[in-house]
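Single-structure report; data block below.
A single protein chain has been removed from this complex, and every other one stays in its place.
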């Protein structure tokens, strides 16, 4: 089902980059939860553009406006809907996309899928702009999880292959009019043992489904991930030990998940982001009539979206966990 | 929802390793499809144990018995249920697990989740045995997809980090009583442009959700995957060109998916399998009372499940694609 | 899942009577459908209050504002969200409900369910006001269905037990400060044979689930309904005949549905509405502290909501049918 997530909760994201607003509806959140709106705003600002030299200066003013489900900052039990107005949209910048799909974007696939009726302006519904409503939902979920002692933290592991001085890679790409991707690591602590359902609704399945909802994600691995495919079972197995009467594991190659279910150890995963497809360099490509064109993506774009993606990864993870927990 | 997959179709897997049978119900398959039962059997045999020196000699006889939805090998429109009897199960072998969770298995997490009521014998519902009903469903989906010109092929990319002579790693692990994992690459060709839904129901989301349903999977990457996080946008972007009136891309770093939607290029992804957690070597671990024990997993086990996992990866991918296509 | 409907489409209704807006998100509508916004507005007006002497004079101005999924009145493939602002809300009128649940309303059940955090103003999310977004969705569905030759028409069958001069009952109730209910009949023509899924997703199941989403509905019957329970099989069975090469039935006691699936005959059903629970008469009831109170519901209320319910019944039926048809 397009743009929705969840079975116990339901998160439904709507809006296009250059429509009047983007937003989200969340069903299944219990009544009586007090939302810290200042914290939510701070959380949203981590994702918002224009807050650092590494991100696009387009200032969006990502303030969520709650239109249902919340009375005086307290949830009232009915579906929560919040929208963010799209103020600063210059549709004129995007006229060219109507004719010529940008490499690395969803312009072409959306064009075919929707028979030419897609909202192509700024990528429409496929824009990174749609991670703003994801972060509204995620910011709420994170507050609920923290109330249960569960904490989620995403960090930059490397950018452009550089783990030592990652931000130098952004400067370098920016100078060239190019872009760069990176890898984000995420850790979730405080998760009780037993969260996750067998086979298709385990933690890996659900987190992966959520995280691939962030544009530019091309890979995910849990615990030791791809590296575990290269070591022996005796090295990879995490043996149990007993600490203060609780079973834990001595090592954490399994990343806190066994059989899709939380083991009580920190849940760890890494996410690979491809470089931003919007670059200032000229690209030799073709338009929908098959004619060769030299495309130069207009406007100013992030040379790297990885720093702004951290709250998105946290939001996706929080959403998956809230959906698997019995919070009602 | 435990052990189910899909929105347009519904795949529901049931059974435990040492119960009377494992099986699957599939809803949403059109009436009038003739199933090639011999091909299905051959497909199942690729997964079945005992068919090569690299797999466990336990012979299961994985012949699916259809109890609904199929009349004279033709689908009749109602839900399809098939079961495989569990003949050769020695429950006595597994008594120890009741007290001592095996490292790397779901014994511990299931024990806590189900309050000690889990069917621990052979891993119960978390056993690799449950990939047999997945392959029944997958084998059917693959036949349907091939009727539409869509082909899925999974291959071993490397085992134990060895891409040149992968099977030597299995021999080596077997000799030591140890195990080894590996990486599987999968390619899907013939997919029309436009399959996949935005944000949370794109091809990556859906394939990832399905593939993590195979025990031992710890990572997935699409197209150039984690490697794309290390190159520049100008290198990673696949520019469009025109071939016989159709837009294609010159390179395929995007792995056939843009914005979650198929681009018409081959869909490619890699899957990381951890080493089989069942090894013959002694492991120093603890039991549920927190006492140190020396565990030696009984029975004979695959030193590497990667060869048998290939039809499982194909099945998971086929399931995701069938669910996203409009086949009714 | 709270306030959502559908498997192939997803309709998600949000808002509270006295919040800033009510609205709806609809996923799963194909791209390229031109919406007739004037017709939609006319359709909405049939439901809106203040348009006749039989309805409350509170003028709401139910004009939908589309914030996603529609570009220049054409669907673009992404989720459609429309909201209606709540302009004319006097929260002061409803202070008393906070303490004293109105008989026949959801005040009490919502109060317990949501632990006192419910938005009690005007019934909050349980208000009849929430049928406005249902009619936005329904109005769109009806336009799509009419494009396929399918027509839905709801009529008043009787009001207050009076089938001859139903509107006299409304006048009578109004004079007394009382209210009155009624029965609506609905007919759907042009439906092809074969719509509906077995057992729990047949036309009856799906239409009933949708129609009970309209507040005040207390019963539904299909075809000859309750009356068929009183006649013999030989009388009730509709025998087949052949007309212009097509199989039809001579009579239509089955109301166009056999085994949950459309037979090609007109689909007919009746819906029972209880009298509006808001009446001007004093009611001796109790408050949440268990103290006897004399409640007089303030404001001006419909003596009968049945006339305004007709487009709601049509919307619910259209929603069920769209969900069961393969429109993508």
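A, B and C are the chain letters, set down in written order, and residue numbers restart from 1 in every chain.
Methods note: a residue touches a chain if its C-beta (ideal position, glycine included) is under 8 Å from a C-beta of that chain, and two chains touch if they have at least 3 such contacts.
These numbers were taken from a predicted model, which means no experiment stands behind them.
Undergrad: Of the listed residues C:32, C:190, C:219 or C:266, which contacts the missing chain in the full complex?
TA: Of these options, the touching residue for the absent chain is C:219.
Undergrad: Of C:37, C:98 or C:261, which residue touches the hidden chain?
TA: C:261
Undergrad: I need the residue numbers on chain B that touch the omitted chain, in ascending order.
TA: These residues of chain B touch the chain that is not shown: 1-4, 10, 12-16, 19-23, 25, 27-28, 31-32, 67-69, 71, 74-81, 83, 110, 113-119, 124-125.
Undergrad: Spell out, residue by residue, where the missing chain touches chain A.
TA: Within chain A, the residues that touch the unshown chain are 7-8, 78, 198, 326, 328.
Undergrad: Given the full complex, what residues of chain C touch the hidden partner chain?
TA: Per the touch rule, chain C residues meeting the hidden chain are 1-5, 7, 11, 13, 101, 103-106, 108-110, 112-113, 125-126, 130, 158, 160-161, 173, 176, 178-183, 193-194, 196-202, 204-206, 208-210, 212-213, 215, 217-226, 228-242, 245, 247, 249, 253-255, 258-263, 272-279, 281, 283-286, 288, 290-291.
In this text, only the chains that are shown with their structure count from here on.
Undergrad: Give the identifier of the chain nearest to the protein's overall CA centre, each chain being represented by its own CA mean.
TA: A
Undergrad: What's the farthest chain from chain C if centres are computed as the mean of the Cα atoms?
TA: Computed centres place B farthest from chain C.
Undergrad: Need the CA-centroid distance for the pair chain A / chain B, whole Å please.
TA: 26
Undergrad: If you average the CA atoms of chain B and of chain C, how far apart do the two points sit, in angstrom?
TA: Computed from C-alpha means, the inter-chain centre distance equals 45 Å.
Undergrad: Could you say which residues in chain B touch two or more other chains, in rising order?
TA: Those would be 7, 198.
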